[in-house]
Every structure is written in C-alpha cells, then in structure tokens.
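A protein chain is absent from this complex, but the other protein chains hold their places.
Take a look at chain A:
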Amino acid sequence: MTTTENRPEIGQSRVRKEDARLITGRTRYTDSITPTGCLHIAVVRSPLSHATILSIDTEAAKQAPGVHGVYTLADLGGEEIGMPCAWPITPDQKAPQRPMLAKDTVHFAGEGVAVVVARTLAEARDAAELVEIDYDPLDPVLDMEAALAEGATLVHPDLGTNESATWVFDSGEAGTGGSVTEAIAAAEADPDQVVVKRRFRQQRLIPAFMEPRSCVVDPTGEQIVVWSATQVPHILRTMTTVTLGVPESKLRVIAPDVGGGFGGKIGVLPEEMLTVVLAQKLRKPVKWTETRSECMLTAHHGRDQIQDITITARKDGTITGLDVKLLADMGAYLGLVGPGVPVLGAFMFNAIYKVPAYRFATTNVFTTKTLTDAYRGAGRPEATFGIERIIDELAVELGREPLELREQNWIKHEEFPYTTVCGLTYDSGDYEQATARAKELFDYDALRREQAERRERGDKVQLGIGISTFTEMCGLAPSRVLGSLAYGAGGWEAASIRMLATGKVEVITGASAHGQGHETAFSQIVADKLGVPFEDVEVLHGDTASSPKGLDTYGSRSLVVGGIAITMAADKVIDKAKKIAAHLLEADEGDIEFSGGQFTVRGTGQGKAIQEIAFAAFMAHDYPEGMEPNLDSDAVYDPENFSFPHGTHLAAMEVDTETGRVNLRHYVCVDDIGNVVNPLIAEGQVHGGLAQGIAQALFEEANYDDQGTLVNGTFVDYTLPSAADLPSFTTEIVSTPATSNPLGVKGVGEAGTIASTPAIVNGVLDAVRHLGVADIEMPTTSQRVWRALQEAKGRSTQETPIDTHSPGAGLGSIDPNNPQGEV
C-alpha cells in the first residue's frame, strides 16, 4: 500500500472529475456533433404491427425542399444485410433476418420502411410525411402462449414456428445436483413435504435512458468515423464489419458522452447501419437522431417473461427442489444478446439458497412487438423476482416467518466458497451480516409489531414488509464460460497505461462509461498503484482510435473486469520502471523497492520518483542495455469467475385498502459489494438501481393494444418515476472482499435493480394477504391493488381497457393515487 498524503485513494468518496464538464454544459453527446455539410435522416416507420407492404411511393417526398434522397431497402441494395445476433443459445435456434428497413412485411409497429435524407432534420421530417405506403394488414401475434399454439399466425412464416429456441439446464443431467422431476414426484407422494406452484409475470419494460439514440457517420476521411450513443463502441465496430463488410481497419467508432444506457444501448441498430450505408453512398456526413417517441417504440424493450415456478420443501422448511419454466418474449426479431437474457437468469433462480435439485427451461417466442434485449440486470432481475416471490409463497404455505425461512435455506458464511446446484462457485459472501444490519436499520421487529397491530385494528391503511435477499452473478464474464454458452464473444477487458514525459498518466480502458464514473474510480486505482496524484491521471475510453481494444460496459463488468486489467497494466509499468530505476541508481533490481510513487534502494536514502523514471525513459539518454526506453504497458484480463454481490433489501409498504393506493414508506438495503473503490459512486449506483427496480414493481409497463400498437410510447404515458414518486432510501454497504480478483471488488451497477422489485411486490402482498389477496401483477398500481381487494371480497370488477390504461403516475396520465377516476 502506498503512503503519500491522500493514500490510499481506494475507499475515498472522491467527487467525480467528469462532472466539471457535465454541470457546465461543456458536453459532447452524439446529437451535438454536426460536421459541416452533415445531412439528416428521418425514418418512415410502420404504424401497423404486422402487415404486407403493397407499395411505397416516394415521389412526392423526393421533390420536397432540401431532400437529397428517399430510399427503401431495395433502393439501397440492402436486402441481404441482416442485423447481428451474437447469442445462438441452441444450435438450432430460429433466427429471422432483421433488415435495416422492412423488406416486404413489417413485423412490429415502428419498424422502418423507408428513409429520407435531407439538408436539415426539419426538412427530412417534413418529407417523411409525404412518403405514401400501402399496407395489407396481417393478424398481430401478441400472446406468447397463443403464439406457440397449433395453427397460430406466424411472425416469420419461413421459420415454420414462433418458437425461437428452448434452452434447458437440468442439475440431474449436469451432475451438479439431483433430478427435480424426481424431487417433485417424491414431494407429491410425501405427506411431510409441500409443493408450491405459482405463475409470475415479468411485464415488458422500456429502458428509457435519457439521451435518445443518435448516430453520426463521417465518411470524408480514410477511416469512416462513426459517433454513436452506444454502450458498446468496440462491439459496434466489429459488428459493422460483420454486417456491412466494411473492413474493421476502415472504421473508427466513437462513443462520446453517452446519456445513460442500462442495457438499452447495447444493440447494433438498423439505424446505425443505415447511417453508415447512406454516408458511404452520399459521400457526406450523415446524422440520425431519434425522437423520444421513436425511442420508446423501436429501441429494444426489456423483461417480458411468464414464469411457471414449482418449489418443493419439507414441512420443516428445507427446500428439496426447484423447477422453472419460462416463456420469454423476443419480440419480432432477435437482439444482439436478446436470446441469452433468460439464460443469464438460469444460474440465478437458486439464488442464495441450497437447492438440491433444479431444472430451468426457457422457451423464447416471437411476437409482433418491439424486440427485447438486455435491460439493467438482464435475466437476473427476472430470476431474483421469481425466487424471492416463491420463497414468500412457500413461507405462507408453511406458516413460516419469511426471513427465517430464507435463513434456514441460505448458504452460511462459513460454507464459502460454495458450489451451487448450477455449478457456479460463489467465492465469498455473508448473508447473515447483511441481513442483521438491514434488520437493525429497518427496525424490523418494531415494524412487524406495528403490522400486527394494524391488522388487529383493521386499519384502513395496512402495512406490509417486503423482503428480498438476493445475489447476482456479475462481471461478465469468464470467456470460457461464455464459450460454453455459445456466446459470440469473450468476456475479457483490455487496458493500457501510458507514462507521459511530464509524469502525467494516460489510462486507456476498453470499458466505455456512460454515466458510471469510470474516470474517477479508475483514476483512484491508478493513483494508488503508481503513487501519482489523482489529478495526474487521465482516463481515455470510448474511441477505437485511442482505445482500440475492448468489450465495453454492461453486466456490472467495468470494475471487476476492466479495473483489474488496469491494475495489471500498472504492474507492468512498475516492473519496467524498476529496471530503469535500478540502472539509474546503480543498484541491483532486487534491491529496489517501490512505494508511494518512489523507487528506492533498500537500506539507503537514494531514490527516484516514478515521474523521473518516465522522463528518463522519454529522454532515453541512459537506460539499461537490452531494454526498450518505454514504460507504457498493455494488459488484457480474462476473469476466472464471476463476482457475486449480494444483499438484504427490506421495504415497508403501506396499502390503502379502500383506494388501493400503495405507498413506499421506507426502503432499507444493505449490499455486500466487496471492497469499494469510491463509496459515493457506489451509493449512487445503488440509488439509481433501486429506482429502476421499484419502478418496475410500482409504475412501469409497456402496453400494447389488441392490434399490437404500443399505447404508452411517450413520457406522458410511460410513467418513469419523478422525484415526487420516490422516497429517500436508507442504503449501506458491507464488504466481504471477493476472492476471485486482486482488488477484492464485486459489481454494483445492477444490484439495486435486481434486488428491489420483489421486495416491493412482496411488501404489497404482505400488506393485503390477510384480506384474501394471493397475487397482484406488476406494476402494482392502485387500480390493480383495488381490484384484487374487491375480488378477494367476492365483488366483480371491470378492467380498464388496455388502450386507455396507463399504469403509473406520469404527468397527464391517470393518477395512481386516485383510482376512483379509473374504474
């Protein structure tokens, strides 16, 4: 450990260095980049979810002022171009070609059909209104079970089925546990066991990052420069080559400031490919920027699963088996990693529990809806919801206190490392510690007493306590594991460190940030490693010219994979510098010590700072024979294991039994994320994650009508929570260091989202279960809660038609706190 004044940097709540630009408007988001002569694109989109294109008339649009061209797929010669899917989860996965623009059939509302290129965006949008398209409507395919039934309308008739793939994991067959079929049969025959079956629904969500997607392509240099609001500039470069055949060496991809992603910017977009093709064709810079409405309609959605879960247990509470059957809605096409999202959940349904027998099967289904792909947590929120909900159901069945039932079954801290029924080895964790602290902060016992009193009194407002004791696998990922899952890439990350002549340090990372604070956190790591001032470290990312190698940012991987690559590069810098230091100090290399940025000869006062060594290497007047005068170093880190953060989340939910109004009164979470580089940033990640997970439970849902039209595709209707919709959270971090990486760190970016959704729903149900309510689908709006309460009383209720249903609390929409107006 280094020892200068601000050491160690790791562990300090440094305010972020990247803020200086962001708080003053000195920013460069993609839509702010407009090269001289730049042309603008407007995409003409299908209003129908499923239809044959009879004709496209572009003549009037072509005559409009400022229009350089109007193109269909055929006009661009793009019929053979298909967007990439990098994750064939089974060898026989059915994968339709996803074109840049619809070929002869549209498969979801919002799919592009033609594109207008004009001098200004306003001219392009005006002309887009003049494109006349005749459609012959086809039946929409909306319901997953109906889509799989005999005789269903096929989204892609050439595939012969709406089933894309079925992927199965069976611990009996894998040899990692028993057979769940046998476990269920045994439980059913055993009076001393219970079998609990439930169906849960993961509604469809919209990632709704704040910056709409945008892409600018400048073809005027030797390399085609692509700026894109993407999480994955490196993957975008490689995939542009794969998709369009442009040599990778002729492409430079830049993700400048990127306004959030949450998985929603992980794709390779038809619009990005269109922009490249048009820039090449017109030999001018071309820009595409979507409207928010286009974003809601066409950027990939998340979740959308039906979960059929069976859990078996002995009456003493010991879990004996877990069976999970999913239907996962892919939408109309397969996204870049969309098919693998449910598979990422496969290893997490068993969660923190000792489950002796486990089976998981997902069937991925095509519908005529917007495609789905990664959204914060990607598979793991779904799994965590499933297991944490079914554990509560098991507790109800057994008449057990739900937290005690969890503790009875979870892996004890002394049992780590622990190999699960899925074959994953959890390296570290302490569920007892996190839970004890969370209970203390929450005042769990007092709230349980209050709950009992309110029930006793029959209060109008009832109290429920929601629990979620979660873990997740993050730090995607060991490349060999990805290979075994047929994923189309590795999971390593790259880093380089350049020591400049003046002693400043450039750190290059392949993990491209879009709000996470990499610049600050990575600077802290490097400042400690090299013993240089925090301010002297510059972190470069998101430009394939400066950071040519990387696999980008998703899956809570930046610190636990990218950060380790940086420490490895720093070690190499130190090794090289040590040789030069030994040479200059006329000492044996073995006698040189390095600490706090100083190379010293053991037992003497002689020493040189790392900056002096950097300058000496730059001058190169005097350095060891046989060595290059250079300290710069590269490293690629391929993790050996995932990291497994965990935590205990507790929610105090108040439900007004007369109106159905739900109020999140208090939320406490204690997350174990291993060693923490920057507590301020880590806490911010937890807050944001909680808000998104809570929003799934309470507010958000993408609703389609019976024609397959997205009916709440604006911020008026899709109810992102505002500040007024959320309380302040009580968050705390405990640290059981990871043993799977040298920094002892675990991921944090997705934890809050993964954990919070079941905590909220368990809490809502806990408040009203004694009134006869067994389940409420998400989002648990006032209307749904009220209806469940009425139905529990044997009263019939009328569901508000979906085309007027708006589940949350957004401006201009139905007030969830005023359900009287809804029914």
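Operating definition for what follows: a residue touches a chain if its C-beta (ideal position, glycine included) is under 8 Å from a C-beta of that chain, and two chains touch if they have at least 3 such contacts; residues count from 1.
What we mean here is this: contacts and distances are computed from a predicted model.
Chemist: Given the options "ATP synthase gamma chain", "Cytochrome c domain-containing protein", "Carbon-monoxide dehydrogenase small subunit" or "ABC transporter permease subunit", say which is the protein name UniProt records for the missing chain.
Modeler: From the listed options "ATP synthase gamma chain", "Cytochrome c domain-containing protein", "Carbon-monoxide dehydrogenase small subunit" or "ABC transporter permease subunit", the omitted chain resolves to "Carbon-monoxide dehydrogenase small subunit".
Chemist: One chain isn't shown here. Among A:Q93, A:T243, A:Q692 or A:N762, which residue touches it?
Modeler: A:Q692
Chemist: Among A:W87, A:Y135, A:F209 or A:W786, exactly one should touch the missing chain; which is it?
Modeler: Selected residue, touching the omitted chain: A:F209.
Chemist: In the complete assembly, which of A:A122, A:V168 or A:A774 touches the absent chain?
Modeler: A:A122
Chemist: Using the definition of touch stated at the top, determine which of A:P417, A:G684 or A:P737 touches the missing chain.
Modeler: Residue touching the absent chain, from the options given: A:G684.
Chemist: Consider the whole complex, including the chain that is not shown, and state which of A:T52, A:T714, A:T739 or A:Q790 touches that chain.
Modeler: A:T714
Chemist: At which residues does chain A meet the chain that is not included here?
Modeler: That gives, for chain A, the contact residues 15-16, 18-29, 31-32, 34, 122, 208-212, 257-260, 262, 291-293, 514-517, 680-681, 683-684, 687-692, 714-716, 720, 722-724, 726, 728-729, 752, 810-812.
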